[in-house]
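In this view, the complex is presented without one of its protein chains, the others remaining in place.
Coming up: chain A.
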Amino acid sequence: FELISDEGYRFDGRKPSELRRVRCNMGVFTQADGSAYIEQGNTKVLAAIYGPHEASNNMRSRVCLDKCFINCEFSQAMFSSAERKKRSRGDRKGKDMSAHIKQTFEAAVRTQLYPRSQIDIYLQVLHSDGSLYCACVNAATLALIDAGIAMKDYVCACSASLTKETSLIDINHVEELAGCAEFSAAIMPKLDQIIYSELNGRIHQDELGQLVDAVTNGCKDIFAVIDRFEVITDNTEIAVSPRSLHS
């Protein structure tokens, strides 16, 4: 099972250091305070932001006096993977993901500007094809910007894997299945700070540096794209018509 051919191409025709096509759009719902839609290849995520607002009744206990708290809910559509699967909102994978995204943004949002308030981040995966965490973070960043919430910097996330001493960035589902270690990180590109990192699988410590470099470059590429993004032209269709999502 070769992730890279001898000619240097991955399964889908990318080179090891190339991202998938990134397309995104902001302000896709008017109901929410801020929203965004992002496609990284076939991974497609919708993000909606509510807030900052007064803490809702059931979350009173989480209110902080000197800053706001972030509430994150991650969910995955039943039709998002090849096999239709019913996922309850509270499953372990979803809870983990919510917690990770919450942590990430607690580090990036200027929470002390919004004392005693709540910010909700809702994430909905419409199609999953690997690097879910990264796409979610990138979507949430855009949605937070759309909502006008103060942040220290953009948050860009990217994943990478290692095979035959070459690092591959922006891993898709097929590459995830190949069983190599997967490293994801979120960085603030202008401040050059890593605010979140996660490693699934085992690598040797000497190889970590290489992976961090690859991921950092990947995040910077993502930043370049979402900073001046290509607007999806038929944006009114996106959120509502499942037909256009499947193509």
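Going forward, contacts are C-beta pairs under 8 Å (C-beta built on N, C-alpha and C of every residue); 3 or more make two chains touch, one makes a residue touch a chain; residues count from 1.
Everything that follows uses one rule, which is that contacts and distances are computed from a predicted model.
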item: "Protein DIS3 homolog", "Small rab-related GTPase", "Cyclin-like domain-containing protein" or "Dynein light chain" - which is the UniProt name of the missing chain; value: "Protein DIS3 homolog"
item: Interface with the undisplayed chain - residues on chain A; value: 5-7, 9, 11-14, 20-21, 41-42, 82-83, 127, 129, 164-165, 172, 174, 180-181, 202-206, 246-247
